[in-house]
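The other protein chains are all here in position, but one chain of the complex has been omitted.
All chains are identified by letter, namely A and B, in their written order; residue positions are counted from 1 within each chain.
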Amino acid sequence: MRIEELREEEFVCGSFACAGCGAILAVRLALKVLGPETVVVTTPSCLLGVTTFYPQLAFKVPCVNVPFPATAAAVSGLVAGLRRKGRENVRVLGIAGDGGTVDIGLQALSGALERGDRFIFLCYDNEAYMNTGGQRSGSTPLGASTATTPVGRGAKGEDRPKKDMLRIVAAHNIPYAASASIGYPADYIRKLEKAVKAGGPAYIQVLTPCPPGWGYRSDLTVHLARLAVQAGQWALAEYEEGAWRVKEVSNPRPVREYWALQKRFAHLLQESGGEG
Amino acid sequence: MIPVLPTPHLSSRTGAWRMLRPVLEAEKCNGCLVCWLFCPEGSIRRENGSVSIDLDYCKGCGICARECPRRALRMVEEASFMGEGGGKLA
Partner (left out) sequence: MRDYRNANEAVALAVRLARVEVVAAYPITPQTAIVEEIAGQIARGELDAEYIRVESEHSALAACYGAAVAGARVFTATSSQGLAYMYEMLHYASGSRVPVVMAVVNRGLAAPWTIWTDHQDSVSCRDTGWIQLYVETAQEALDTALQAYRIAEHGEVLTPVMVCLDGFVLSHTEEVVEIPRQEEVDSFLPPYRPAYYVDPERPAVFAPGMGPDLYPSYKRSQQLAMEKAREVIKAVDEEFGALFGRRYGGLAEPYRCEGAKAVLVTLGSVTSTAREVVDRLRQQGHAVGLLRLRALRPFPAQEIREILGGAEVVAVLDRNCSFGLEGAVCTEVKAALYGLARQPQVLGFIRGLGGQDISQADIEEIFQHALSFSPGRR
């Protein structure tokens, strides 16, 4: 893919997302691939708050807001309703954050994946409940300090490993599932294109760093999304027709370089004396 | 009243949040479009192989300047533009 080939038109603009928001960049790029014949279904999250709160409505495509657990169920309803109305040309894109996907949205997503409807589900993963102030979710990585896994005497941040959502999704034997990072836009866009062409449910979980939630300067969003992959903290994986592929990291970096740029991991560096 | 509202509908220009303004040095730019690609707000305009910055919704995050491979963008204190026109928008 060459950058010039991406649609020039913007389908989300003027949102109230924080400066340097990784999630809004992920959604912006996704809509460039999916195009104007798309309906977004989204759920209480940063995205809903910053794009669909009157009087600042930032989408140029239709957007249906639904309760927190319901994204994928409403997606199924839209797919069925549009088909019944002879408007299958409208693509249905469910978008939820990590909490709305791996925690409260999991049951409805599992149902929709298993029913085999044709839709794309985009999980923008900023690794905690950022919209409510940064509480841990099932997608928070081991060791991260969050509002509900604070660091203190005898507490070293999140004490459970990140939920392996991609394998849970793939276990539904859907045509396409992938993880991506906004630090690797060509890879992300290629995966979105595959998702569009999939004959059934397609799932993409994209890493979207969050400046206030992770504690870093807003210009580092893309850099961190890239470094996460280089430091082995995020895999660019793909599940297609029953086979897995993982992108090889071309220039691996030490994990401490990734940790050092974010407040949520600061205690790990102090502990290891900066040796990482 | 049915809670269905036409979109987009933008009541405020988020460029007013900006503390740092991206300034393009056109002679360094080769039109690679990396800044356009990575701008979360879609505030970079691309035309005929060159780019320009639409400040209405640019929040000054600085991703464009950091990611530019030719260092053709600099982040400049917004305050230094006061009174020059094109300053903060309501």
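In this section, a residue touches a chain if its C-beta (ideal position, glycine included) is under 8 Å from a C-beta of that chain, and two chains touch if they have at least 3 such contacts.
Not measured: the values here are computed from a predicted model.
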**Prompt:** In the complete assembly, which of A:Gly81, A:Gly199 or A:Pro254 touches the absent chain?
**Reply:** A:Gly81
**Complete:** From A:Val39, A:Val151 or A:Val229, the answer for touching the chain not displayed is A:Val39
**Fill in**
Missing-chain contact among A:Ala70, A:Val102, A:Ala144 or A:Val169 belongs to A:Ala70
**Fill in**
For chain B, residues touching the missing partner are 1-8
**Message:** Applying the definition given at the start, please give the residues of chain A touching the unseen chain.
**Reply:** 36-39, 41, 48-49, 52-54, 57, 59-67, 69-70, 72-85, 87, 90, 107-108, 110-111, 114-115
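The definition used in the following text is that only the chains that are shown with their structure count from here on.
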**Asked** Rounded to the nearest whole Å, what is the centre-to-centre distance of chain A and chain B, using the mean of the C-alpha atoms as each centre?
**Response** 24
**Prompt:** Once bound in the complex, which stretches of chain B touch chain A?
**Reply:** 5-14, 17-18, 32-34, 36-42, 46, 56-57, 59-63, 65-67, 75
**Message:** Taking the touch rule as given, give the residues of chain A at its contact with chain B in the complex, in rising order.
**Reply:** 3-4, 6, 8, 10, 12-22, 24-25, 28-29, 52, 54-63, 182, 185, 211, 217-223
